[in-house]
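Notes for the one structure printed next.
A single protein chain has been omitted from the complex, and every remaining protein chain is retained in its original position.
A and B label the chains in the order they appear, each numbered from 1.
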Amino acid sequence: MSSNTDARPRTPGEWLQFGAGSVIVTVMCFPAIWMVYSAFKSNREIFRSPFGLPAEWRFENFTKAWIEGGLGALFLNTIIVTGLGVAMSVFFASMAAYAFTRLDFPGRRVLSRLFLVGLLLPPPAVAIALFTQLSALGLINTLWALILTNGAWTIALTTYLLGGYFRSLKREMEEAALLEGANRFQIFWHVVTPLVKPAMITVAILNAINIWNELLFALLFISDDAKRTLPAGIVRFSGYHSTDYSLIFAALTITTIPIMIFYFICQRHVMRGLTAAVAE
Amino acid sequence: MTRGALRVSNSTGATGAIRAGATGLIFVAPALVLYAAFVLWPLASSVYYSMTDWDGISQARWIGFANFERAFADKIHLASYLHVTLYILGTLVFEVSFGLFMAVLLNSDRPGFALLRALFFSPVVLSMSAAGVLWTFVFDYRTGIINASLKGIGLADWAQPWLSQPTTALLCVMLVSGWKFAGLYMILFFAALRRIPRHLYEAARLEGAGPVWSFFNITLPLLKQNVLVAVLLAVTGGFAGFDLFFTMTNGQPYNSTEVPATWIMKQAFDNDQLGYGIALTVILTGVVCLISLIYLRYAERSHVVEY
Partner (left out) sequence: MLPRTHALTRRAFSLLALGAAAWGSASLPTLAAPAEVRITHSMTGGAQKEAFDAIVAAFEAAHPDIKIKQIVYDDDLYSDTGLITQLKSSSPPEIYFQWAGAPTQRDAREGFAMDLSEALGAEGWKDSFIAPAFSQQMGVLNDGKPYLVPITLDVTNVIWYNKQIFKEAGIAPPANWAELIDLTKKLAGKGETPFVIGNQELWPLGNWASHIASRVVPPADYEAAFRLEKPFNTPDFEKALNLVDEIRLAGGFNKDIAGLGADPAMSTFFQGAAAMHPIGSWLVSSAAELAEKDFDYDEFNTPLIDPAHPLKDSVIGTLTGFAVSPKSRNPQQAITFLRFFTSPENQVKWAEAGSFSPVKGAMEKAKLDPKTKAMADLLNSAGSLVPPPDTTYPVEVAEAYYQAAAYVAGGEKSPKDALVWLDDRVKTMK
């Protein structure tokens, strides 16, 4: 949409619209803002005047939360799980999506239907069976338990979304490459992959946010504090220190700020990624 | 979301797929192996374990349909489906409808609106566990800001143990769910609103129609497809709901916020009844698949989904 209408002065109706929108958004953001500035207060201040600004900005709350919560390890584990999980699902899914949309091979229809199942299945529906299977494989309490399961669980949607994108691409370049004697793998790697890069980035962001925030598997498959990811670690930490508000708010702030910064930097991609799953 | 994306043209002509034989399978293999190992196989093995009395440690013993008989006599289990239905209805109000309302409200090119949309969307990227923990503090009886605000404006009598009363706990979870996800639906509807030609509204205005009339007679009919997609998402997402319930109430008070996911995890991992827990997951899978099928039937008829 063009924004050439912006120059007109706002009508009273538009002011009302903007005012109402601002009020609602402010109310909704308040708990998060409250969390951030409360993180700088002492517990006594939080209890005495829950809404007041801190008399003294205690940055040491953050150091304490970082150390006591072992947040460094939580971040590292989450980064490893998210990074490998996303890489695995996006790479494998793009290969599969390419095959499903561009190649004809035996079993294609059946296999593509099978992937549809994964779009509807709620994770709790197989969480227990998955737990027993991972136990049998000796993967419980390793980051691999989370990398593999998250990779596998995001693969269906990723394949599906990328498939949609593949079909919107023109085939000329691939056909030209084929005529020049390139094999399928060369075509995929040198011709197709560069073309679908924007879509891959979008689904990668979608998967990254989903895996970064994943809680159920992280609770079930990891019991060792040193191997927890952020969502599970935060639940545990806040349970244990449950009335040390300033400490928990500091930990929550530390863990949410990076993802918020990431979001505001690549807002467009994030919004597109998260709504792609819905809108398509 | 299940539009036939994975299905491709069957012809092998100029616009169709290239015959690739086994090469095609090589491309699919990595994804398939991963997916089969960690999604399909557990799903299949669930069917076997659901008919055993397995405790996770001793040898599993075949007990036929006993777990299912128990599941249908287990009143808390049955109630969990009632609660999840209420929760889904709640999300239709606090997520879908509220998201739609905000999409209309924030649909403007004026400066500031893009920021409002970005802020309104931001809870979507937060983790559910962080949201749950944060809101548990907001609702806390002794020190939460809701009760503190009520005391501050002289309504101390209205202060409640919000998450400890069966009458309010589920509603609180719904509200937080709305806070968390309304932004997602807002952006979904916002994108669709942008595709509605502006001249439709202008024509209506010239004929003297107000914005409310326009919303119900122009906007809503044109957004029908998006609304149906949003409803499917809310329904399937609702059945998968676990994180907020786990972090905020864990099924309490008095099982009034028990949903299938929380109840299943308790049976399996607190009570060491993996066989029974797995039987409950089989039921959950069945229910979700049934609802999706009915939905797809309906959606197909109203041309939301194309094959």
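Just so it is clear, a contact is a pair of C-beta atoms (placed from the backbone, for glycine too) under 8 Å apart; a residue touches a chain by one contact, two chains touch by 3 or more.
Just so you know, these numbers come straight off a predicted model, no measurement behind them.
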item: Displayed chains contacted by the hidden chain, counting the whole assembly; value: A, B
item: Of A:Phe51, A:Phe185 or A:Tyr240, the residue in touch with the unshown chain; value: A:Tyr240
item: Contacting the left-out chain in the complete assembly, out of A:Ser22, A:Ser42, A:Ser135 or A:Thr193; value: A:Ser135
item: Per the touch definition above, residue among B:Ser45, B:Ser97, B:Ser149 or B:Gln252 touching the missing chain; value: B:Gln252
item: Touching residues (missing chain, whole complex) on chain A; value: 135, 138, 140-141, 219-220, 223-226, 232, 235-236, 239-244
item: Touching residues (missing chain, whole complex) on chain B; value: 55-58, 70, 73-76, 140-142, 161-166, 169, 246, 249-250, 252-255, 265-267, 269-273
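FYI, only the chains that are shown with their structure count from here on.
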item: Centre-of-Cα separation between chain B and chain A, whole angstrom; value: 16
item: Residues of chain A defined as touching chain B within the complex; value: 1-3, 5-6, 10, 14, 17-18, 20-22, 24-25, 28-29, 31-32, 34-35, 46-47, 50-51, 88-89, 91-93, 95-96, 98-109, 111-133, 148-149, 151-153, 155-156, 159-161, 163-164, 167, 171, 178, 184, 188, 209, 212-213, 215-216, 219-220, 230-232, 234-235, 238, 243, 245, 248-249, 252, 255-256, 259-260, 262-264, 267, 270-271, 274-275, 277-280
item: List of chain B residues in touch with chain A within their complex; value: 1-3, 5-8, 12, 15-25, 27-28, 30-32, 34-35, 37-43, 45-46, 49, 56, 102, 105-106, 108-113, 116, 118-130, 132-138, 143, 145, 148-149, 152, 179, 184, 187-188, 191, 194, 226, 229-230, 233, 236, 239-240, 242-243, 246-247, 260-261, 264-265, 268-269, 274, 277-278, 281-282, 284-285, 288-289, 292
